[in-house]
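Every protein chain of the complex appears in place save one, which is left out.
Per-chain residue numbering starts at 1, and chain names A, B and C are given in the order in which the chains are listed.
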Amino acid sequence: MMEFTESTRGVYVIAPTPFTSEGAVDLESTDRMVDFFLERGANGLTILGMMGEAPKLTLEESFTFVRRVLARVKGRVPVIVGVSAPGFAQMGALSDRVMGDGASGVMVAPAAALRSDEQILGYYRQVVETIGESTPFVLQDFPLVTNVIIPVSVILKIVEELPSCVCLKHEDWPGLSKIAALRDASAAGARRISILCGNGGLFLPEEMLRGADGAMTGFAYPEMMIDVCRLHAEGETERARDVFDAYLPLARYEQQPGLGLALRKYTLAKRGIIAEAKLRRPGPNLSAADIAELEALIDRQTARLAALG
Amino acid sequence: MMEFTESTRGVYVIAPTPFTSEGAVDLESTDRMVDFFLERGANGLTILGMMGEAPKLTLEESFTFVRRVLARVKGRVPVIVGVSAPGFAQMGALSDRVMGDGASGVMVAPAAALRSDEQILGYYRQVVETIGESTPFVLQDFPLVTNVIIPVSVILKIVEELPSCVCLKHEDWPGLSKIAALRDASAAGARRISILCGNGGLFLPEEMLRGADGAMTGFAYPEMMIDVCRLHAEGETERARDVFDAYLPLARYEQQPGLGLALRKYTLAKRGIIAEAKLRRPGPNLSAADIAELEALIDRQTARLAALG
Amino acid sequence: MMEFTESTRGVYVIAPTPFTSEGAVDLESTDRMVDFFLERGANGLTILGMMGEAPKLTLEESFTFVRRVLARVKGRVPVIVGVSAPGFAQMGALSDRVMGDGASGVMVAPAAALRSDEQILGYYRQVVETIGESTPFVLQDFPLVTNVIIPVSVILKIVEELPSCVCLKHEDWPGLSKIAALRDASAAGARRISILCGNGGLFLPEEMLRGADGAMTGFAYPEMMIDVCRLHAEGETERARDVFDAYLPLARYEQQPGLGLALRKYTLAKRGIIAEAKLRRPGPNLSAADIAELEALIDRQTARLAALG
Partner (left out) sequence: MMEFTESTRGVYVIAPTPFTSEGAVDLESTDRMVDFFLERGANGLTILGMMGEAPKLTLEESFTFVRRVLARVKGRVPVIVGVSAPGFAQMGALSDRVMGDGASGVMVAPAAALRSDEQILGYYRQVVETIGESTPFVLQDFPLVTNVIIPVSVILKIVEELPSCVCLKHEDWPGLSKIAALRDASAAGARRISILCGNGGLFLPEEMLRGADGAMTGFAYPEMMIDVCRLHAEGETERARDVFDAYLPLARYEQQPGLGLALRKYTLAKRGIIAEAKLRRPGPNLSAADIAELEALIDRQTARLAALG
């Protein structure tokens, strides 16, 4: 098992859960997808997140999928598993199981009803009591979906009080100033944790410039995020922007709320990485017009990338 | 197994899940609680609802609790099990299991994100595909918690299109006109389903007068609901109001959002029905002042009931 | 102008805005209503609150109504005016105008988008900059409608930092422990402000026992709240409960969300206090069944009050 710590850097690809045309979890596509992400240079994988259709799986299917991913990864990179659940008993059972199977950490979003600073802090205290102090966890900050606003001051209290919080999955809006404020706090003595950004990578160049350590999100071309992070690390920020701009029209299109995962799975299937674009219900179906637009955007992207060299 | 149909009448007590002082599911208290509710005249039981702390149980604990309740009930009354889940795979697995164990039906609340009429109708179509057409289900209409408004017209479409919808757990606000509108529709030819009301029984006399068939809710004195429904059936509506009024100060107090279940469990423990007032986290603790007020209200209620004869 | 301070006690009746059958603001009913509330012993009035249909008035109508109430009150009791507005420019213009006309203070609910502690505190800082430090204000804490949770710690910061916050309109759920926590803080040195409770008086006996100073809410029989507060002040807490219990079945019925104001105006018109039960759109109409139930509850209440002596 690879260690997952507050020094984590790079790209953790949020992996979808592939299904066969009959709707079963597709374990062969799972292997192929893991291989593809690692070959392209992913620094880690995150599974059973919101984009992993986790709530649509039975508990047994979840465990089977996690074990398959872990078996294929063979400890080459850390694997993080989403364990958000409506209650602590379920969260604890899930976390114990996947950590026992070899995951490197878990990810927990705040429960939707949390409002005040004290409620949020109290929730994460209970999370740590539930998953155990030795389980590293990612704090998922995604107000668009959770409807929970986590102020910088609360993140800093969690970081101070709960040493097993090693990473922030950053997905707030507007979020760039939040990264800067957290880094300023670290410069002033607060513990520095890893910040990996979400939102499909749509603000990645700016996030890296503000002090992020990388990305933890999904896009059918994770190469974009991997290249942007690598170029940023090499000091090639203008080149990083050029790469980013070349992928942006498609990244923007894939990021449509409600439709994004269907578009991403279509593209991954088109690229041969998974066998089927299938989503479990409830989930949208792509129309012929959606597919035509997606194909046009992929063609234009291919041309731009070729021009970029 | 007792049949659960659209002709259902009377009081289905929403049963809490008892825990030991160590926090385990308390199966002996479960037996005692089942006995108590049935001795008092409950026409059915509903378990693993929102007030049953269902999300705080692991899947295995849920199954153990359901089996214990069913074993104790021994088919004397129908048992309904809440199977609301974030995804259909989980809902299906849960429903199959409890129906196989001998439940008479399941209860399903709408997913929180549903907004338009078509989305709500589509959701319940998928529910029926998931649980099977032969599983009778309760449509739980509780906007205060789900944030989903289900108009009368949508309920009527569900009733028309999905014959396995046999009961509405009615908990909308303001809700009396909703009962009347559904009964008017039945008078005009729509299928008539059972309407059992919630909200801790706080509007029960008026609900019965509007055409409800009974209650499906919790209160530490289910006798109140059982007596009100019985007196109403006997045409003794003024007497039903007298009984209701005698319990109302306590029923109102127990219905405090956020605190209600803790108050109910305290009272059930005080009455000797369950061993411990314990709630699983996250859940409130009663203060000394809460308990003193509750005791004072119980004392006054005892005096009023004695005066009532 | 009567002073409105942190020592405020008693009942501030939330007054509705009466309309003629043609829908205009009914100024004659306004006079009669003011007289009635003051004759019954109201310690103050609050107008243009959520139950005052404030958003349905034009700005000119609001000013006319406020001036009429102030002219009729003639400084006998303080009048508080709701000035919540989507922006500070509007709030400031409204506050300046009504304070200039002779109001004793204003009431401000938090903007619906506020989430974190710092956002709420910052909002009230801006409120005070907007309305001026010399304008006493009521902090309206009503999460059911505003969807903003204001923790005790944030109320205490507002109380500490903003001396013109002299009163909390308390309407949180569960709220009794909030009153106790604020009083404990005052005992430990925090500034003590007035706490007047809402929720239609449905928890008034318990609220007074926890340290509230009275009520600021509406009910078609404000006598109930006035008597309960008076009896409580005289140490007659059991007698206060008797009075409360006698009114409770109707108070509960009137408190139905969505229907409450229509029921209250019907009763006020029936009592001859306002000419018409009319609400402006959007607002519900009472059905014949609603009215029959209301009349039955009023009759039973009359009998109970007679028995009480």
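Operating definition for what follows: a contact is a pair of C-beta atoms (placed from the backbone, for glycine too) under 8 Å apart; a residue touches a chain by one contact, two chains touch by 3 or more.
Bear in mind that the values here come from a model prediction, so they are computed numbers and not experimental data.
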Please provide the labels of all shown chains that the missing chain touches.
A, B, C
Return the single residue from B:74, B:115, B:191 or B:271 that touches the missing chain.
B:115
If the hidden chain were put back, which of B:149, B:233 or B:305 would touch it?
B:149
Looking at A:28, A:129, A:245 or A:295, which residue reaches the missing chain?
A:245
Sites on chain C contacted by the missing partner chain, in the whole complex
53-59, 61, 85-90, 92-93, 112, 122-123, 126, 280-282
Even though one chain is hidden, which residues of chain A still touch it in the full complex?
173-174, 176-177, 180, 202-203, 206, 209-210, 241, 244-245, 248-249, 252-253, 256-259, 284, 287, 289-290, 293, 300
Sites on chain B contacted by the missing partner chain, in the whole complex
115-119, 148-151, 153-154
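Everything below uses one rule, namely that only the chains that are shown with their structure count from here on.
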Measuring between mean CA coordinates, which chain is farthest from chain B?
A
Angle of the rotation mapping chain B onto its copy chain C, from a C-alpha fit, rounded to a multiple of 5 degrees, please.
180
Chain A to chain B: how many Å between their CA centres?
39
Can you work out the whole-Å distance between the CA centroids of chain B and chain C?
33
So how far apart, in whole Å, are chain A and chain C when each is placed at the average of its C-alpha atoms?
48
Scan chain B for residues touching two or more other chains and write them down.
none
